[in-house]
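Here's a structure for you.
Every protein chain except one is present and positioned as in the full complex.
Per-chain numbering from 1; labels A, B and C assigned in written order.
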Amino acid sequence: MRALGIILAGGKSERLKDLTDHRAIAAMPVGSCYRAIDFSLSNMANSGVSKVAVITQYNSRSLLDHLSSAKWWDFGRKQGGLFIFTPFLSNDNAFWYRGTADSIYQNLTFLKRSNEPYVIITSGDHVYKMDYNKILEYHKQKEADITIVCKNMRDGDVSNYGVVELDEEGRMKEFEEKPLDPQSSTISVGIYVIQRTLLIKLLEEIMPEGRYDIVKDIIIRYRRKLKTYAYMFDGYWSNINNVQSYYQTNMDFLDREVRGLLLKQAPYIATKAKDEPPAKYNVGACAKGSLIGSGCILNGCIEHSVLFRKVFTGENSHIRGSIIMEGSYVGNNCVIENAILDKEVVVSDGKQIIGTKENPIILKKGTVV
Amino acid sequence: MRALGIILAGGKSERLKDLTDHRAIAAMPVGSCYRAIDFSLSNMANSGVSKVAVITQYNSRSLLDHLSSAKWWDFGRKQGGLFIFTPFLSNDNAFWYRGTADSIYQNLTFLKRSNEPYVIITSGDHVYKMDYNKILEYHKQKEADITIVCKNMRDGDVSNYGVVELDEEGRMKEFEEKPLDPQSSTISVGIYVIQRTLLIKLLEEIMPEGRYDIVKDIIIRYRRKLKTYAYMFDGYWSNINNVQSYYQTNMDFLDREVRGLLLKQAPYIATKAKDEPPAKYNVGACAKGSLIGSGCILNGCIEHSVLFRKVFTGENSHIRGSIIMEGSYVGNNCVIENAILDKEVVVSDGKQIIGTKENPIILKKGTVV
Amino acid sequence: MRKKEMIAMLLAGGQGSRLGILTKNMAKPAVTFGGKYRIIDFPLSNCINSGIDTVGVLTQYQPLRLNQHIGIGIPWDLDRKTGGVTVLSPHIKGEQGAWYSGTSNAIYQNMDFVDAYNPEYVLILSGDHIYKMDYAKMLEYHKKNQCDATIAVLEIPIEEANQFGIMNTNQEDRIIEFEEKPPNPKSNLASMGIYIFTWSVLKQALIEDNRHNDSSDFGKHIIPSMLEDEKRLFAYRFRDYWKDVGTIESYWKANMELTKTLPEFNLYEDFWKIYTNSDHQPPQYIAEEADVQTTTLSEGCEVYGTVYNSVLGPGVLIEQGAFVRDSIIMANTIVKQGARVERCIVDEECVIGREVVMGEGENIPNQARSKVYDCGITVLGDNTTIPDQVWIGKNCVLNGETKYEDYPEGRLESGQSIILEGVKK
Partner (left out) sequence: MRKKEMIAMLLAGGQGSRLGILTKNMAKPAVTFGGKYRIIDFPLSNCINSGIDTVGVLTQYQPLRLNQHIGIGIPWDLDRKTGGVTVLSPHIKGEQGAWYSGTSNAIYQNMDFVDAYNPEYVLILSGDHIYKMDYAKMLEYHKKNQCDATIAVLEIPIEEANQFGIMNTNQEDRIIEFEEKPPNPKSNLASMGIYIFTWSVLKQALIEDNRHNDSSDFGKHIIPSMLEDEKRLFAYRFRDYWKDVGTIESYWKANMELTKTLPEFNLYEDFWKIYTNSDHQPPQYIAEEADVQTTTLSEGCEVYGTVYNSVLGPGVLIEQGAFVRDSIIMANTIVKQGARVERCIVDEECVIGREVVMGEGENIPNQARSKVYDCGITVLGDNTTIPDQVWIGKNCVLNGETKYEDYPEGRLESGQSIILEGVKK
């Protein structure tokens, strides 16, 4: 293969509140049976990238468990493989990663020992489907130093993203992080293609200067020195970075088109096998406009909700506009609206949990109400 | 299976000097094709322990690479598996492991979610072959709280070990770490069997008191409260904790009896597959009393040495009493005596490297002489 | 090679002809059950849950589907360096090749495979039954009684005993006599076809028996001759759910039973999971206008219509206005708008056209195979297409890409069949 992959899965977000207390964002459950990182991993595998490094730091345990076998994404061991890099102590190194660039720099031997000409850098908390070969083709055709994948947000709010200005040829002129006054509606979605040797050179240049960030210290700082081109992506793309976007991303799966694009069409998104039995709809069960995970046992009503694996809902319970994660239990006669129930939450008979679409109530993992 | 395994592979040793600059002790190359941890891992697998946690910290990269697939030791994924725990950051935890007990405590959920009645705790830097089932039998028969595996060192120097005093029944009365004036010749080899629930209880007791060490804060501190029995082990056992013991352990493999016991008799010691071709002895090659790794190409003389994989020796070179690690190159007309060449060392034509048995010369990884 | 205490040999050769069109392209162990499972998943999962990590699967009839399903054993954690699951097909040895001619003959032909693991005990299983069983407990029983062979038995109503292989035992459950379908049964202990043998004893018996019998069988030859030799054979009583789903009716009933609120057979136990090869199916989606009750639904289903009292396999699409009741719909089948499906078994990859009505009318047994299709259930073989707006009665069998012209006046009366050749697989 012509490229190796790096998935940055180190981030944590205060804006995801209690949901990332015990897990990395990349390990956030999405769409009834996936973890966020499944999308990037499957994109890599489906694009024929057979050597992939996942760099992780915060709450890495949750990810390590999910990635404990490379089998599910069919990465091999010899010509490629799935490599997981966590920070470690050594005589000349006792740092946690100080930034995205630093996290790659600390694993520079991985880059140096490889012989693939290109590197695809992506992030573990994005939900999308993409054939990276197309970006590689574009990168070569433009003879670019760096290609960044961009998306036109049209009328959407871009003030939370990196906003880029392009010339007619697609070359990047300016890049501003979270601008107060955005000059364009085109944002960088955080996927980069770069020659492996150039990446090594850049990392070795910026590290002694105490610069540790890919966007700030490479993309922006070198914007005039390097030929950076934008590859425009027009498909579904979502970034899980706060409660609202997490909630919305899950609800997006209830849309037939989004579901068709992401889940129903080949190539498929793979995830760790969980071996649950089929879902069971008992007498009185009533599911409408909802995703239901394997092993659920349903007695009550579920509307416009996303249920993960092994959720139990009692008789005459009503769940609306909610996300219920794996192993949660909802008793009889409950009402749950616009809520996010983390794993193994227990809601006892007759309880009501009601939030708003704008501000869903979150019940932490293992909460008993 | 009745027990789960924990292999403590977190340690680093100043006394191994440059050799552990870039690797954990458990990842030290031993006996021409093994890593130290292969012995504990294979003992686990061969004793039918199917769920094993390796807890690592210093230079964990070297170990993670070696353990990247559980295939080589045939651990599964569903009813068991090989779990690798490195320290990680989370909201309520940003500590490196503060001691052996702490490293287990920080992974307490692993213990709590298991249902095996016993835990076997061992260390990744010991070279030995042992059927843990026998210790479990002994543990049950004695109705012990803790069983520690001990060895009678007879006339050997025990001042560097934990020395135990036993009563006639084999129950431990006293335990002193590195005593100035040893009261017995029986040492603890650092292998423990304990009920899983008791271990959880003890860890939860000592942590709030700021106690983090298995030996000091559990074995010694609770010696009167708990029934601690010693299981006497009489086979080959070696602990890699300084240059001298590392050197000696490798040389021990040149003994037909030690080799037979550890390597030639079932059950076998497994290691990560490396896919080297056979070794090649050219005209003029002359190997005597040596272990030769796969993929070596020999033109010179090798005596009483341990060569790892893919070593090249030039014509008319003489290597005696040395350890030459993977990928090292020795040119023509060299003399190497009582030396330890780390990986990928290059000794150019005509060079002489001469140490003593007591103080072997160490050439760091990648050194070019 | 690491020695294994016990390995399992799973006889998956059965054609299961009483399952009619369902086993046309595959062996019975490959038939689906409970929506997402195949019958062989149950013994395979029992193996790994019992700590047995070496399984030989003996097959010769249409093994492709089974091979694809088992692959290298990843879903069952049986992809091992030593052991794991191995599919054993007949092969040429020396000058000639030989097909398996009987249950024990199949083991005889694979003695080399068994010997390679040097086991003390061999567990013989069949791939035909639905059950959960801890073989480790059976092995304990075998060892405790110092048996040469242990045979799992079920206590059945004595009046049915004349249809089974019956074990007559003494007080301590040692087998003193074996009778195949006895007219006057002396006991109600029926053999389940699950045996543990001490390998050295079985090997001896196989070699001995091969001298006399070309098509050696456990029930007919090996067990009787062991009894004659006064070997220690014990009956191991099994008292849990065990179902032979060998006929269309028993197969349909066992599936339907799963949809009950508290089914007799519990798939939802965490400590005894049933594993299967489930590919990468997305989650199931139930639309606004759907109504699903008393139903078991697998991954990847999308339901826009009404489903009552049915078992749906992975990836099934039930379109708007479609109505499904008392039916088994297997993987990736599409039931189009307004179709009505009652009391049918629809195999994988079928398409049922718009406003089709299936499973109504009189209960007339199938004309061609009245013994197989006689319980009012209409069956579609895999990759069958039903054109829009046709009417199909009871006990019908269909297979192939049928066209409207194949139906006289758009109807297929009860008991009729349409089986087209050259169906794509």
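As a working rule, a residue touches a chain if its C-beta (ideal position, glycine included) is under 8 Å from a C-beta of that chain, and two chains touch if they have at least 3 such contacts.
These figures come from a predicted structure and were not determined experimentally.
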Chain not shown, its touching partners among those shown: A, B, C
Residue, one of B:L226, B:L263 or B:V346, that touches the chain absent here: B:L263
Hidden-chain contact residue, picked from the options A:Y58, A:W72 or A:F312: A:W72
Selected residue (touches chain absent from view) among C:T32, C:S50, C:T86 or C:S216: C:T86
Missing-chain contacts mapped onto subunit A: 1, 46, 71-72, 74, 76-79, 266-268
Positions on subunit C contacted by the hidden chain, ascending: 1, 59-64, 67-68, 71-74, 79-81, 84, 86, 89-94, 97, 99, 112-113, 116, 279, 425
Positions on subunit B contacted by the hidden chain, ascending: 31-33, 71, 253-254, 256, 259, 263-264, 268-271, 273, 275, 277-295, 297, 302
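Simple rule for what comes next: only the chains that are shown with their structure count from here on.
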Centre-most chain [mean C-alpha coordinates]: A
Longest centre-to-centre distance from subunit B, chain (CA-based): C
Top-ranked pair of chains - ranking by C-beta pairs in contact: A-C
Chain centre separation (subunit B, subunit C; CA means) in Å: 48
Chain centre separation in whole Å, for subunit B relative to subunit A (CA means): 39
Where subunit C touches two or more other chains, by residue: 273, 275
Multi-chain contact sites of subunit B, meaning residues that touch two or more partners: 71, 77-78
